[in-house]
Every structure is written in structure tokens, then in C-alpha cells.
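A protein chain is absent from this complex, but the other protein chains hold their places.
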């Protein structure tokens, strides 16, 4: 049984990690869909798909399970979203999400969805991590060590701070 | 003489129906352009183009006139919008709209536009219908019977409520 | 029961008409999907989606059945093609096609497909009609009268001849 | 040495002109990238790329330097933005910008960027010009004479006022 | 009066130059539309839009006339091609072309087109120049000196030879 879990992972943090841990107890294999794959260098989406693939892959290595980290580009067309995800990812049996839109789309397509109270916190935690990165707070304790290494390797804090200045000022 | 009337029709409601009735007194044939055709499953655009084609086609059947319901995809390029609409729709002689942008684009392209005080209300009525659908109010009295049947057939109320939860919560 | 039949309809001709007649004996309503909707002004696709919507709508008016003519844009992504078609068209129960790719895609999506020996001829007839239009042969006997009127109204023969000169010469 | 300066130029105004003057003292040739090239007929982007190419070309004619005005379409993909700009524009050695996102993208690509306190004012001046155009204020004193001629030639004030009505009212 | 001339300019060669010379005797200003702007690094389209903008701009500098070199991206939608070109280029009164498709599209849009026997040769000359570049023949005598300089500056011959090897071998 293969489980599917989609998120933006900007960055992959401990909230995501707890979710994966829960899915791993449920499924034999896990597919992490890296959504908004074409977005990067913004306050809300600072890291490229490739950088997020590295974060996710290194972080889930500690679980003894076959995992796939797959970038999913936005087609901006909800009616074909499920088909698109199914074509980009290894075939999966169950999707894990608390997002009402995602749940509805999977339900209309006849795909089983499992929800978890844990999911709601991932949105808030992602914004919190990015805010601490910008403000110089303690972001490292909110993400797995492997992610700390990657963020530092790609000069991620500096990038996030620079591009968030644009969001504050508008643009030329 | 063929008249053209574009809207999102989310859903097709009595305000649209009164407009079509007015156009039908003016023209021999009517083309309903279903705008934002690629959008669906959102609070503002809950229904697919196909569902809206059904609504419009069934509703205008009561008028004894040849009518076309044609989905128009967004190209997100105002400078070619008129050409795009003209290529997707049967050729028309007059466009009916109160939308200043639409009027300007048609004027610059040399297409005759007719306005009507009735148009302004269609925007408000669309939002009102969707709000009542979400809140459990009386939406059925705001739309033709044919539309009631279709919305119920496609489980439309349930879908709109579910996807509007995402709009309230943000997303994962 | 609603049947779905997709083709390019360049132009809508008697082969298509016989197919629709067969489907009408089977289904209560018919949806004609006008494929390659964004293509026009080429030898293989001379007419716009709107022109083809007119041809199909006028031609099928003789059958006493509710019919929809809906342009379907190419997303160039086979894996989401069925979902895309389902979102652009009124919901249908059966698809009619002999095209192996179309049949496979519908089968993988769990949609019932009916085949007919009549289908193979539509490809050849379409090319034959366009060739006669270019060469000055008798194309009128290969299409319904309503289509003759529309092709002449839009100066279709002149257009096809002009654009086919490009195909012969290459381009600048 | 060729300098590159990107902006929306809606319209090209005196703030832009002072910047170009500064760049011209620095570089042998100047490339003006007309960003958001596909956008037009909105309050924030009223003029087409072609209209802005005319404004920029006529305005910079007074400087005795080879200048290029090149429309740059949005690919909405920051990670390839620099490559895209480099493929659309004559090769340049230095980019001029104060926009943090633009600076970051060029820096990550190894392209030299020069900043100037003058840049910040161009954003504000653009909004000011458009507001005066809408409100009937004195916009002519904020732009070069060549731009006044072009805006009047293309009926630009009338267009901006009409399309800004849509932004106020929402749309149908 | 502004004249418009579109081509791929791969590269800008003496055939194009003779055409521009003819147009310059006709018009006050010239707009060169650089078509297939997004294409590069292929046998048929080796140079980027920016490189072709440089070639065209430098080459036409010898004529004492205001000239614009504007990249035009392919929208792959013939029905909006004229509107697209009109939005990307300074407004023009006359288009110059012998390409039947281009002529038809302008005619349907009501834009005046002028033809010239000179045009047919530009297609053949473009292919001839690229072939000589690949085979080591005398390509320099087929293009203006300014173009020779640019092609050598961008290492153009080496690029064309390398990418044409792919066209011969197919790809991985």
C-alpha cells in the first residue's frame, strides 16, 4: 500500500516529519508530492523544487521505507488536478490531507482520503519557520537536522530575507 | 443578427435569465460565452464549464431561439481577448455587457456593444446565490428550475461548501 | 443517457452526420466535442472552433434531440485528457470512438466506449472534403446543406486555398 | 559595455528617464526590458508592450547611444527568469535595479547588479502618473514630451479611465 | 507611415536587408518582428531572440530611419496572431509579406498587406546561410558585416554545428 502526501514543503519541517511518521505506520511506501513546483524565490515559496526534493529525501531517509519525492507543477486547473497528480507520482492507494479542496477533488475522483488532526498545524508551522528565518529567530529547532544542512548549503536564509524585501516594498 | 453575452454563470441564475430574455427580443440568435472555463471547485467558481453549459442550455430552451453555450478559456491576455472570443464563438454582430473592460476591448476592436442597467445586478446576484448555497439559505428561488435540477444532480451544494472551507483556512 | 462524440469537424461532413444519427438512436442527448479548438487557418484545420460550433449545431438541428457542441482545447497532456473533456462537456455516460488512443484513455478512466465501423471513414472523408475544396471539386455533396451555407458565409474555400499555399511553400 | 534596465514602463516617465540618463553615463549601450509584456488594459498595466516600446524608443532617442527596447513576457517562474531575460535581450554586462528579487536572481546567476537610490522613486512615480491620468490631474509634466504624444495618439487616458472602472466594480 | 515585416531572421541576412531597403523607401518607420522568439539552439532556429535583435538593430542602422526590432513569441493560435502582433509591436499601417498564411490573417483582420517577389528568396537564403555555416562554406558574403561580427561574438557557428548533430542523430 502506497500513501500520498502533498504539500509545498517550504521548507520541509518537523510538522511534515510527524505526518510522514504517521503515514509510514500506515503504508508500505510513501510518495511526497512537492506542490507549486515551479514557484521559488518568494516569501511564501523561497525554495526551488529541487531544493525541496533534497530536503524531503534526506529527512525521510531515517524511516526504513521506500519513499519518493516528486515535484508537481501547478496546472491551475482543479478539474484535472487528480489526474495530473496521478500521472506525475507512483500509483498510490490512499491520499493523506486535511485540505478541504484536496479532499473534495480526491473524493470526486473516487480516491480514498485519510485525514488527521495533525495536518492543520503544518500550515501554521510553515509560516512560523519562514518568519523566524527572516527575523533571525530559532528556526533550526523546527526542522530536521538534514534540512538545516541544506538550507545553509543553499544560502537559504539570505535568499528568503532578500526576496521578502520585495514583498514589502512592491516592485519596480 | 446574433448577440453575444459573456459571463461566468456560477451558477446561471435569474439575473442572467432576464438578460437573455432581453437579448432575445433584440437578436435572432444568442451566444452565451461561458467565461473562466478552466476554473472550477472554488468558492467563486464552483462549477465546471460542462456543468455551466448544461445549466445555460437547459435554461434557455424555453425561449424559442437558436442558442449556443460555448466555454471560453482564459488566455490572460487582454490584447487578444476579442480575437479569442471571436474564434471560439459563432460570429456575432452585437455584444451585450456593462463591464467597462469588456466594453473597452470590444470598442477598440470595432465591435458594437449594447449596455443595460440590468447587467450590474448579475454580479451581486451571483455572489448572493453562492452565499445562500453555502449558508443553507433559499438559493432555489434565485435560479431557473432547470438549474436547480442540475446543481442537485452534480452534488453542487456539497462541493461548494467543502471548497469554501479551504478559502477560509488557507491551504496546507 | 448522454453520448459523447469527439472530432475535429474540419468541416462537419456527412460521415459525421451518419455517426450522430447512429448515436441519436442510442442516446437521449448528444455532446459533440470540437477537438483542437485552438487550431485554425491551416490545411488540416482551416476553421475556427466557433465556425465549427455553428456547423455542428445547425446540422444536428434536424434530429429531434438535445445536442451540445462544445470546443475542447488541446492541453497536450494525454494523462489528463479524459478529466479535461469531462470538465468541458456536460456529463456523459458513453463515448463513441474508433480511435485507439481515445478508446484506451477512456478505458483506463473507466468510461464506457462504443465503437463503430463507420468511424474509420470519417478520417478519410474529412481529408477528401478539404482536398476537393482546394482543388475545386464537388465538396458540397459531402456535407449537409447547413454546412455549405456556413462555409460560403465565412469565405471558407478562399481561406483554405490561401493557407494551403503556405503548407506547400514552407514559410518565410 | 551594455547595461540592462527592466521595468513595466506604464507609462515611461521622467523617473525612468533620469535612470536611463544615469546608465548612459555608465554604459555604451542600453537595453530597456519592457516587463509584463503580455499585460495591458488594466489599471496597473494600461498600455500594450508595443505602445511601451514606442514610448521608450522615442524618449531615449535624445541620448546619443544605441538603445534597445525589448518586451519581456512573464514566464511566472523565477528560477528561469534570468535565463529568459538573457535570451530575449541583447547580451548585457550589468543590470541596474533596486528591486530585491531582481537583485537576488541576478546575483545567484552571477550577473553584476548596480543599484541606485533613484530607483525607489520610479515605483511611486508610475502609480502617481496613472492616478493623475485617471483623475484628470497634471500627468504631462511627469513624462517626456514624446510620451505625451503617444499616450494621446493611442487614446490612452480614455482607456485607462474605462478599465479602472472595472477594477472598482468587480466584474460580471 | 510605419511598415511591419516579420521573419525568423536566423540569421538576419542580405535577403532581409534588401527587403528592409525596399520598405524604407515606402515607409517612414520600420518594425521588424522577430518571430519564433522563444526558439533557439536548433538547426532551423539557432539564435536567441536577443541575438537576432542585435543583428537586426545593428544592420538597419545604416538606413536613416527609425527602426524597431521586437521579439514576437509564438502563441500557436492563428486566430489571435494578428492581435498578438499588434500588441507587441508599435502600431503599423502596412504589413509586408509574401507568406500566404500571414497575408490571409492580415486580410481577415482588415490590415493592408503589400507583397514583393523579393520575399520568396528569403526563405531559401536563410536555409542556405545556415547550411554554409554548418558545412564551412562562405556564409559571410550572404550577411551584412554587422551580422558577421555578432555571429562570431556569440560563437554562433560552433553552436549551430553542435546542435545540428542532435537533429541528425535523434535524441536520447
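The first chain written gets the first letter, and so on, giving A, B, C, D and E; residue counts start at 1 in each chain.
Please note the rule applied: a contact is a pair of C-beta atoms (placed from the backbone, for glycine too) under 8 Å apart; a residue touches a chain by one contact, two chains touch by 3 or more.
Quantities reported herein were computed from a predicted structural model and do not represent experimental measurements.
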Shown chains touched by the chain that is not drawn here: A, C, D, E
Option touching the unshown chain, where D:65, D:80 or D:111 are the choices: D:80
Chain not shown: contacting residue from C:23, C:37, C:105 or C:143: C:105
Residue among A:6, A:70, A:129 or A:163 touching the omitted chain: A:70
On subunit E, residues whose C-beta touches the chain left out of the figure: 38-42, 48, 159, 162-166, 169-172
Interface residues of subunit C (partner: the chain not displayed): 6-8, 76-79, 97-105, 108, 119-120, 122-123
Residue ranges of subunit A at the interface with the undisplayed chain: 37-38, 40, 48-51, 53-54, 57, 61, 66, 68-71, 73, 86-91, 154
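The definition used in the following text is that only the chains that are shown with their structure count from here on.
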Graph separation of subunit B and subunit D (steps between touching chains): 1
Partner chains shared by subunit A and subunit E (touch criterion as defined above): B, C, D
Taking each chain's C-alpha mean as its centre, the one farthest from subunit B: E
C-alpha-based rotation, subunit A on subunit B, 0 to 180 degrees, nearest 5: 120
Gap in Å, rounded to a whole number, between the CA centres of subunit E and subunit B: 43
Centroid distance [mean C-alpha coordinates] between subunit C and subunit B, Å: 25
Of all residues in subunit A, the ones touching two or more other chains: 77, 79
Touching pairs - complete list by chain label: A-B, A-C, A-D, B-C, B-D, B-E, C-E, D-E
